[in-house]
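Every protein chain except one is present and positioned as in the full complex.
Presenting subunit A:
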């Protein structure tokens, strides 16, 4: 594995992979995470990951020498073959200029039709790398290059809960009402984060996600079910 280790202080270290968004790196991160969870259970307070980083918050103090040893142990892990046996979660989205108020502008920027944007966005299979930004916000890898769009210079004060948007090389869903600098293209009726549940989110890190275009009517039906806690997620 191509990893560097950085010791911020005696109880906080970070591993960094090359600066790319890739499922290969995600797979290695998962392997390293499992290694730490199994081998260093007692010593670890929390593990967080980013696209190319894995951060360890420790209960014990470690030295620079310990870091070198850890890196060596990681490099001796057997290389993993094959791919994730991960689920593809279907997430319904109502794409329309009403629920995605930047859809028309985006079509203008990329000089393609609204239909084409929806087609590209909903036919791609995305990978869930990690949660961050807001409770239940999925960092997804895999956006088609044709849809890369620089973030807005001036973020909106409020994006409604469920807004599906594109920002830079990423796409995602705002799980709650929030300020945001991404371009809205649609809205998802499903509640993505429920703190009353034992596990407040559904897709797991490494799972795949695919957006399913739905009509306004279906949107309203699902929204009602979801609010009543009766909506069940489905996957391939």
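Here is the rule we use: a contact is a pair of C-beta atoms (placed from the backbone, for glycine too) under 8 Å apart; a residue touches a chain by one contact, two chains touch by 3 or more; residues count from 1.
Just so it is clear, contacts and distances are computed from a predicted model.
Participant: Pick, from "Allophanate hydrolase", "DNA polymerase IV", "3-isopropylmalate dehydratase small subunit" or "Electron transfer flavoprotein subunit beta", the protein name that UniProt gives for the chain of this complex that is not shown.
Facilitator: "Allophanate hydrolase"
Participant: Check the options A:3, A:32 or A:49 and report the residue that touches the missing chain.
Facilitator: Residue touching the chain left out of view: A:49.
Participant: Out of A:135, A:160 or A:213, which residue would touch the omitted chain in the full complex?
Facilitator: For the chain that is not drawn, the touching residue is A:135.
Participant: Would you write out the residues of subunit A that touch the absent chain, in ascending order?
Facilitator: Touching the missing chain: residues 6, 8-9, 12, 14, 16, 19-21, 45-53, 55, 57, 130-137, 139, 176, 193, 195, 199-201, 205.
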